[in-house]
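I am attaching a structure below and will ask some questions about it afterwards.
All protein chains of the complex are present and in place, except for one that has been dropped.
And now, chain A:
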Amino acid sequence: MFEFTSFRQPADDYFVNNVEDVDMDVDDEDLFETDGMNLTWPGKSLTSAQEYMRGHGTYVDNEEVIASVSGLVERVNKLITVRAVRTRYNPEVGDLVVGRITEVQPRRWKVDGNSRQDAVLMLSSVNLPGGVQRRKVESDELQMRSFFEEGDLLVAEVQAFFGDGTMSLHTRSLSYGKLRNGQLVTVPPILIRRLKSHFISLPCGVDLILGLNGYIWVSKHIKENEREGEEAFDAEAVYSNRNDVIDDSTRLAISRVTNLINVLASRSIPLTDTVLLDAYDWSLEQEGDVKDLLQEDAGDALVATILAKG
């Protein structure tokens, strides 16, 4: 019931360099290029400022372009930028994101999308009950909370950007809209790769929506034919807050997938459907409860298995 551990201490020789290293003639370029990726860290000098222009993630000092963040160096013609590894979500048009409503304003909602600024969801960008093509009426503006209210989770697509970089979202598809029957997991946005489809169905009866902003929705599987057809666009069903009855095995599967996502994210493994499927199969073979997946040794074993599969 109660388990006490210690904080992990660095080993005694962690901070001591080997004597040989001090005399070594360190050639920065060769030391840190792995697999052709050009990694850099803050303070590292990249190139001369005479020949190249500096971009994001760099600064100029003494006629040298120096990186200011840790990440990958990218070179486009005469422009040098550093793409940071640990950063907020940088949206592109067409990205699928999972967001949470923070405010309700006249004819729009403000949505938190794990980015630098809250996104905007216009009232004209959502499907209104009574048919997909229904135009909005005065009374819709007065009852916006009957659609989305503060705290609601939704899945949407980035439609465009405002002048200041704020995303504008839309839910004009039957697969987008309010989320229910599950729970949210947050991971660093950089671990979500751009895939063909971000709606993943695992064989254990669990559906996943991988938002590119790092918000992942893990829920009970909804069969294709149960999704609302165009004629039956019923506000009661689409904007409802009521969950279905979820049975025990599905709940357990959802918890298992949640723990696996957290373990993989803490070890910086990018999340794709194949990775998650492999992880799920591996975890079923293990003894012990779902909660034991969060232990350090279980995580190590899982990562070793995933990396071995390639």
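Rule of thumb we're sticking to: a contact is a pair of C-beta atoms (placed from the backbone, for glycine too) under 8 Å apart; a residue touches a chain by one contact, two chains touch by 3 or more; residues count from 1.
Methods note: contacts and distances are computed from a predicted model.
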Protein name, per the UniProt record, of whichever chain is missing from view ("WD40-repeat-containing domain protein", "Ribosomal RNA-processing protein 42", "Centromere protein O" or "EF-hand domain-containing protein"): "Ribosomal RNA-processing protein 42"
Among A:5, A:62, A:77 or A:143, the residue in touch with the chain that has been omitted: A:5
Sole residue of A:45, A:90 or A:183 that reaches the chain not shown, by the stated touch rule: A:183
Contact partner of the left-out chain, one of A:90, A:166, A:255 or A:272: A:255
Interface residues of chain A (partner: the chain not displayed): 1-8, 100, 102, 112, 150-153, 178-184, 241-243, 246, 248, 251-252, 255-256, 258-259, 262, 266-267, 289-291, 293-296, 299
